[in-house]
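Structure incoming, see below.
Note that this is a trimmed complex: some chains were dropped, and none of the rest were shifted.
All chains are identified by letter, namely A and B, in their written order; residue positions are counted from 1 within each chain.
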Amino acid sequence: MTDDDMTSIAAGGEGAETGPGVDELTFLEAKRMAEALVFASATPVSEKVLAERLPQGVDVRAVMEELKRDYSSRGVNLNRVEDSWAFRTAPDLAFLLNRDAVQQKKLSRAALEVLAIIAYHQPVTRAEIEEIRGVETSKGTLDLLLETGWVRMRGRRRTPGRPVTYGTTPEFLDHFGLEELGDLPGLEELKGAGLLSPRMPTNFSVPTPLSDPGVLADDEDPLTDIDLEELGLFAPKAEDE
Amino acid sequence: MAELARGAGNNAAAPLEKLWGEPEVADRGVSEPTLTVDVDGFEGPLDLLLHLARAQKVDLSRISVLALAEQYIDYINRVRKARLELAADYLVMAAWLAYLKSRLLLPKPQNDDQPSGEEMAALLQFRLKRLEAMRDAVARLVNRNRLGRDVFPRGMPEAVIVSKKSAFQATLYDLLTAYAAQRQRRAITNVQIAKRHVWSLKQAREILTRLVGTTYDWTPLDRFLIAFLTTPEERATARASSFAASLELVREGALEIRQMEAFGEIYLRSGPKAAKFNPGLAND
């Protein structure tokens, strides 16, 4: 691993991706400058801001990609969040650092669910969120998510009533370690299964109409006389209460 | 070593499933039933259905919707018998499931333009699957390497690198909270909360829209709603006021209504303007 490490840095030094007309020295200096700028900031720094500060004509994305490679096996990594960059500690060192972590306010299960729906279904209106969950969003949930800075009002849907739509922010991506929304876990599968559409897709696995719905299909298990108690929905009353 | 570390980092995953609420929630205000019921532990009827469906231990697309409907209705009836107050959402779902059950069990009459039991069952499965998918998404999100828990930013930042043009810092959320709080402070907000005694069928229908969408066709749903929403002695008034409310909705174009014969079943379906309940889904 030692040698790989160093080789990759050394290889980076060759400046293979230097933009046309920009010499190797400028590219290397641009790397140092970008490194300093991003390192100095606790929040992601956009490529636009970097472009304003780096030497003219340097391909910012190429500089950052190379820096990212330099840091890939170190204790600190360079991460991209959409078109911004930030240094973060390597995830495998979490054990070393999280004992100092400030206990963050925990979001309720409902709030997390609303957050996930906003992330996967965005832009999404409040009515749509409620339709997916089948329950009214309790007061304060959206408010709390807006306050975390992970959720924002995006605009309005061009339908009657022009309802406000919600979406996620770059802080959301940064917090969950996502480069972009397309990296949401399982996004493509869910899309493919039609589970991100507001309505039931016409090709959704409609069960073949049973001739006699009272008769179990081959792949159905008979319902044993499941006790609701067993399901944990009713608990026997404790004796000593 | 790195591998070992990764394992340790992921242990922080929060358990998402909890059937039982916090102790102080579970034992509130139950007079003397023999059972403690935890409806508070559920996030609405779909959540409850999802729990019941899981107990069937098969893939969601293979569950017996009929059995599921029966279990749900059974559960609701037992809660009601225990004289516990249930949120209207649960009751409306029970009414819809009772209707679904009747559609599944009774042969489909000729010239019937009501949704078939199978269509309704498929819709329910779709909604359960969609919600379950989001549950899984939550689990996957919270187990990612999260900033401030598993990965950390520079502890001693040296500068705030910002684009030149905004030396001032404020978010839309800051702006809106400032505005709302200020306007609210100035408005007199000493309004009493009106205690709701009976859920009107109009309200029930709005809940239904949230629960099953606007796609339902001619349905004699009110018969089912009445059964779940009101006590026997309140039924006559509920029916009368709901009929009046229905006519109002018909006038607004939000509802269509029909009756095949005198004293026959009253059928309802969404009207052309019903989309306003659920504008986002109308024509996206």
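Going forward, a residue touches a chain if its C-beta (ideal position, glycine included) is under 8 Å from a C-beta of that chain, and two chains touch if they have at least 3 such contacts.
None of the values given here were measured: they were computed from a predicted structure.
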| item | value |
| --- | --- |
| Number of copies per protein chain type, counted over the whole file | A x2, B x1 |
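Heads up, the rule we're going with is that only the chains that are shown with their structure count from here on.
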| item | value |
| --- | --- |
| Euclidean distance of C-alpha centroids - chain A vs chain B, Å | 25 |
| Partner chain B, residues of chain A touching it in the complex | 37-43, 45-46, 48-49, 52, 86-98, 101-102, 104, 106, 109-110, 112-113, 115-117, 119-120, 124-125, 127-128, 130-136, 146-147, 149, 152-153, 157, 159-163, 165, 174-178, 184-186, 190, 193, 195, 198-200, 204-207, 209-210, 213-214, 216-217, 219-221, 223, 226, 228, 230-238, 241 |
| Contact set on chain B toward chain A in their complex | 2-3, 5-6, 8-9, 12, 14, 16, 18-20, 27, 33-38, 43-47, 51-52, 55-58, 61-62, 64-67, 71, 74-75, 78, 89, 93, 104-105, 116-119, 121-123, 125-127, 129-131, 133-138, 140-142, 144-155, 157-164, 171-173, 210-211, 213, 215, 275-284 |
